[in-house]
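One protein chain is absent from this view; the other protein chains keep their places.
Moving on to subunit A:
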């Protein structure tokens, strides 16, 4: 269960320091500039610069970066409204707070100022309390906005890195091709987390003597917590390798540490199969995985992959079986996203829907998975709610 406690500070300092803020005052009246400057001092602004017209103001803006600008609407050379429009045309200043002084006589509701892109208005004659409150408000807003943007950027970069780490757990095209060539198999794999990170995992094992192992696991949930579980699982596999073990034997061995590792309610559905090219068989064990499909001579057989998921109890009840896997046969292993996705009409695709797709796409040789996924794409409503993994192995 997820417990939501107090939010930790997102990123950077928690409170704004006005002493570190820079404000530019643009006003043609020297008296007004001095009054406004006084108000800024009372707020505690660390650096206050002044310009006497819009042109000068623009030059200063270009030279220094400011946190807020206080602008008079009517000025010689370049008036405040025009300067404000120029500011908003520059992408870097899109979010710069612009407070515009206006008089009730010229622009009663400040409509002209807002149309020019002002963040807020201060009506003349200027009330010190109101002016200071608005300056504080907009600086704080800017501060939190920047904090949030920084946090987003950092999170985005972190997730991008984490995603490439997760992708590196999955066999890449070169490894897939090499394993395929060694075992005279055509192997295709697809891995697509629904968020930046996912709870799916699959890999191949070279077991010697013309035997290739295929493991596919799907951790409950998706996103970061499920992804962390895939990393734990990967470590576990390194510690308890499958070599020399029968499928059910190995999954039972993986189950025990997973049971200790995972909290109640978290688990992994799992399929592990050994393709023996010499014997022409597929031996497998499964723990609550979606039924893999075996295609041969135009016929599709659904394999029973039911079983208690790994990590639930100390004695998992797995399904284990050995079935013929002759030349020309294909095995499709997939995550539940493929059958739990809705079609564009809002109906569950289901096992029946996938069966139809396989019957339609698998005849006709190579690139079966590519054809299946292309057909799935035209059918399924995007974005998918869960991670999508699919592996297709054919004996050539």
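Points to keep in mind about this one:
Everything that follows uses one rule, which is that a contact is a pair of C-beta atoms (placed from the backbone, for glycine too) under 8 Å apart; a residue touches a chain by one contact, two chains touch by 3 or more; residues count from 1.
One rule holds for everything that comes next: contacts and distances are computed from a predicted model.
Chosen from "Sugar ABC transporter permease", "Extracellular solute-binding protein", "Anti-anti-sigma factor" or "Carbon monoxide dehydrogenase large chain", the protein name that UniProt gives for the omitted chain reads "Anti-anti-sigma factor". Interface note: of A:309, A:372 or A:388, the residue touching the hidden chain in the full complex is A:309. Touching the missing chain, out of A:269, A:330 or A:389, is residue A:269. Contact with the undisplayed chain is limited, among A:19, A:155 or A:348, to A:348.
Contact between subunit A and the unshown chain involves residues 1-2, 218, 220-222, 264-267, 269, 288-291, 305-309, 312-313, 317, 336, 340, 348, 350-351, 385-386.
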